[in-house]
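Following this message is one structure expressed as structure tokens.
Here the complex is missing one protein chain, while the rest keep their positions.
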Amino acid sequence: MRRLRMAMIGGGPGSFIGPVHRIAAELDREIELVAGAFSSDAERSRAAGLSYRIDPARAYRDVAALLEGERARGDGADFVAIVSPNHHHLPAAKAALAAGFPVLSDKPLTATLAEAHELANAVTASGLAFGVTYTYSGYPLVREARERVARGDIGAIRKVVVEYPQGWLAGAAEGKQAEWRVDPARAGEGGCIGDIGTHAFHLAEYISGLRVNRLFADLGTVVPGRLLDDDVAVLLRFENGARGVLLASQIELGELNGLRIRLYGERGGLVWRQEEPNSLVVHRADGGTEILRAGTALGAAASGATRTPGGHPEGYLEAFANIYRDFARQLRGEPGTAAPGIDEGLRGMAFVSAAVAASRDGRGWTDFNI
Amino acid sequence: MRRLRMAMIGGGPGSFIGPVHRIAAELDREIELVAGAFSSDAERSRAAGLSYRIDPARAYRDVAALLEGERARGDGADFVAIVSPNHHHLPAAKAALAAGFPVLSDKPLTATLAEAHELANAVTASGLAFGVTYTYSGYPLVREARERVARGDIGAIRKVVVEYPQGWLAGAAEGKQAEWRVDPARAGEGGCIGDIGTHAFHLAEYISGLRVNRLFADLGTVVPGRLLDDDVAVLLRFENGARGVLLASQIELGELNGLRIRLYGERGGLVWRQEEPNSLVVHRADGGTEILRAGTALGAAASGATRTPGGHPEGYLEAFANIYRDFARQLRGEPGTAAPGIDEGLRGMAFVSAAVAASRDGRGWTDFNI
Amino acid sequence: MRRLRMAMIGGGPGSFIGPVHRIAAELDREIELVAGAFSSDAERSRAAGLSYRIDPARAYRDVAALLEGERARGDGADFVAIVSPNHHHLPAAKAALAAGFPVLSDKPLTATLAEAHELANAVTASGLAFGVTYTYSGYPLVREARERVARGDIGAIRKVVVEYPQGWLAGAAEGKQAEWRVDPARAGEGGCIGDIGTHAFHLAEYISGLRVNRLFADLGTVVPGRLLDDDVAVLLRFENGARGVLLASQIELGELNGLRIRLYGERGGLVWRQEEPNSLVVHRADGGTEILRAGTALGAAASGATRTPGGHPEGYLEAFANIYRDFARQLRGEPGTAAPGIDEGLRGMAFVSAAVAASRDGRGWTDFNI
Partner (left out) sequence: MRRLRMAMIGGGPGSFIGPVHRIAAELDREIELVAGAFSSDAERSRAAGLSYRIDPARAYRDVAALLEGERARGDGADFVAIVSPNHHHLPAAKAALAAGFPVLSDKPLTATLAEAHELANAVTASGLAFGVTYTYSGYPLVREARERVARGDIGAIRKVVVEYPQGWLAGAAEGKQAEWRVDPARAGEGGCIGDIGTHAFHLAEYISGLRVNRLFADLGTVVPGRLLDDDVAVLLRFENGARGVLLASQIELGELNGLRIRLYGERGGLVWRQEEPNSLVVHRADGGTEILRAGTALGAAASGATRTPGGHPEGYLEAFANIYRDFARQLRGEPGTAAPGIDEGLRGMAFVSAAVAASRDGRGWTDFNI
């Protein structure tokens, strides 16, 4: 059973996320990176190809060349991963789908909701697989949490609090990673809310198994002169009436990547923190509190997402690899969890759009249906 | 220098907070409990007097008898502590002030904002000292945080997140502690927001040194049939434009008394958690993170509020004792921190009232001035 | 039921432990400090009396005067607490017992094992109550741990690791607290091992319910010029064959008061840390891990040692108060836990003596029987 062949769009020199996608894709030897259009600058794309140690002939000058070149080969790419800034997602994905390649795209899905709908139509029309790397849903204990909620361990959900504090954009946004994220032309209409708020939103719906259907948003721009939001508070209602709070910030100095979530039901609660991802706190109905550890006797979802025994920490790259592995198995037609798909991508963009609009217009509570 | 003599109103059999006030008051030997009207039931008041080991003659049948009795003695009480449920605060405090006794009252100040104003007027008219036991401002590291913010260590405050999760009212409210808290006739117009939201509100203003001047409130009643809020989210703006989030809940199963606060400024951040109160996380301007520990070389405010060397945990009772000691010194005319006073009490009630009204009316952002 | 009256020996100006004993004794209103010989300097004893706010006539110039004065009064002290440096323990305790006063003494029992035997004989001869403040056995979760071990929750004990790291004597020993502890004339034959090793030793035997009967000791003096040990490793065997490790140090820079213990049995394990004393980790037979919290539904021993609901941290002073309360109830003839007594005190001194001798002589494993 051969490895699936992956072509990458984006991930050129200086990219943080390109190498992360490469490692995640290849971790389980189900996929290998074979080609890429790593930069819109041909020279830089070539340099990136060398750094990835792929065949230099397959480090293409642009997306069109990549798709054409790979389609022409007998051993061409099986799918395309898109890891470029947000405004590139739509054209890249549409081109890849049009050329017959399944796509695994970074989040947020696109730069705007309109683009997201356009992409969703293209996906439907293509009949091809399409995934979105909501990385944090790849963590074993996130999956354990989801499984426990689904089987009713904590009863009907009453409350969800998801927070995503970061501090790296508390000052001037300098460097390749920062600059595009604060530029509406490249990031889209959401700043912090698009970049990390979408992760938090997906995580809340993913674990709870519930959809948000109403929200109140308070987006702020704290750093003077910035054009997009950098600090976000959104109050939520879920379809079953559960109450929710979503906080995200990129100006909380000293916070690194502090995504965390807690869910409370009629019979218990669950608490998970991304920076210590190998533990899950379970508050039981009887008042007791347990600490679950990755790699120990957990449910099928968590066990299947763990590669080492308990006490051998796995982290972000392994979680990311789980998304890739899910996508690979989906492409092979194997049973198992699918990667997050176009619907989740679209919901994320609808959330950004609804929150930006509601906050800007000073609207109160807003229905949220998609 | 003799100990100040304290009379207690409330704190009868089954009370949790009465013994806590007694311990806190006496911890530093600056105060001693000598008398009380511990219950509105004379027999129960007498029983409580025995349990406190005070002179049986000074366990009075009601507030009036207490005030009259103590005023008549040469060695009568120097001040009155009020620890009964909210709806008793106003009549008890007014009577005590009218009888010439300074008052230290539990929070929230009263059951309603109207009562709070009435009490504030009575305090002003009396010219007597009046304190409110916002206990959590008694913790050494809370005071260290306040001192650091005041001297500009983290620069201008941009963001405050204060959370107060509890889970003990997630089911039916049973038992003496629970019953009055969910009864509007005794608790007042706020449930969770009055009981613990006021603590969170005070803590945010106390450490930041800033006043909230605008809010959006989302109060919910999660447990079916309950008449007051039990789950609270309030978005805040502070007078300097800083953004804030205040969360409080009594239905988050498994949470005990998880008050915590984090503040971020232009040059750093501070994080404190009540359940591990002897540490303060400091995020510095240069990106470094320090852990401060109570009892080590800290500022004057923290050092003065600590009784043991570092590594000897102090807790809730010691924090409470710091409020009492502040009040005692205030009564003696000694220099130092005053206990939280009528203004802080009034602001807390105004916060409850504004949040309850704003949430009920579906109002959007509401100005908050008092 | 009146409060018991306590006289204190030691605890003069600059003492850390004197005020701690005073607070602990009085916390539950079962005891009150009424008299003392706080210093061997009459003037300083008087000053301390003022700081404790006791009747100036009862701040005596020396121990003899105290004992005589209190014996002569109708309302004289009911017992004596000894809180002075180690070399004072024996003469003070013998004098107090001879004068008919029960004694509660700080640890270690005496300066040398010979003194300890002499004191034990005096206690026996007197027929009076005698307690030793092994403070850490007063923590609720330490008592919960002991109860769980005793009822077999973790099966037969196989392994105990107790550690007590401190760093405050890593440099020159300056200040009142430090100086006598490194002086053999005042501290006795053990330095670190006597000061904190005895706490660790008692805790291990207290929770495990097992006696050490064999040891290998490695005591070191790390700070140049010091005359007593400041860093200690002792390997242990318990009477049932269980293996043990006891580490104590006062030169581990940055450590405050990090006493902690972990016990493993055939069916589980228990982990407790003094600096976060309100949690106990329980490793169950089935591989699960629970976190117990003070103030929640625990066993009788822990519940009886807690004054506040879960989530309201109690600490060192409250643990200390539990020892005092136990002693008070013992004096009153009430049922309940007794304070640690002369046997535990004697075992602690035997441990110091055996370890010091074994380490000095380069002996290998040494039997330890007393």
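We call the chains A, B and C, going by the order they appear; numbering starts again at 1 in every chain.
Note that contacts are C-beta pairs under 8 Å (C-beta built on N, C-alpha and C of every residue); 3 or more make two chains touch, one makes a residue touch a chain.
Everything numeric in this text was worked out from a predicted model, so none of it was measured.
S.K.: Among the options C:G100, C:G152, C:G175 or C:G254, which residue touches the chain absent from this view?
M.R.: That would be C:G254, which touches the missing chain.
S.K.: Please identify which residue in C:S45, C:S105, C:T289 or C:T337 touches the non-displayed chain.
M.R.: Going through C:S45, C:S105, C:T289 or C:T337 one by one, C:T289 is the residue touching the chain not shown.
S.K.: Footprint of the hidden chain on chain B, which residues?
M.R.: 281, 287-293, 296-297
S.K.: Against the chain that's been left off, what residues of chain A make contact? List them.
M.R.: 1-3, 16, 19-20, 22-23, 26-30, 50, 52-53, 166, 168, 255-258, 274-278, 293, 295-296, 307-318
S.K.: Taking the full complex into account, what residues of chain C touch the chain not shown?
M.R.: Its contact residues with the unshown chain are 154, 158-159, 161, 167, 170, 216, 218, 220, 222, 231, 233, 235, 243, 245, 247, 249, 251-255, 262, 264-269, 271, 281, 283-285, 287, 289, 362-365.
To be clear about the criterion, only the chains that are shown with their structure count from here on.
S.K.: Return the distance between the CA-based centres of chain B and chain C, expressed in whole Å.
M.R.: 35
S.K.: Roughly how many whole angstrom separate the Cα centroids of chain A and chain C?
M.R.: Inter-chain centre distance comes to 55 Å.
S.K.: Which positions in chain B touch two or more other chains at once?
M.R.: Within chain B, residues 255 contact more than one other chain.
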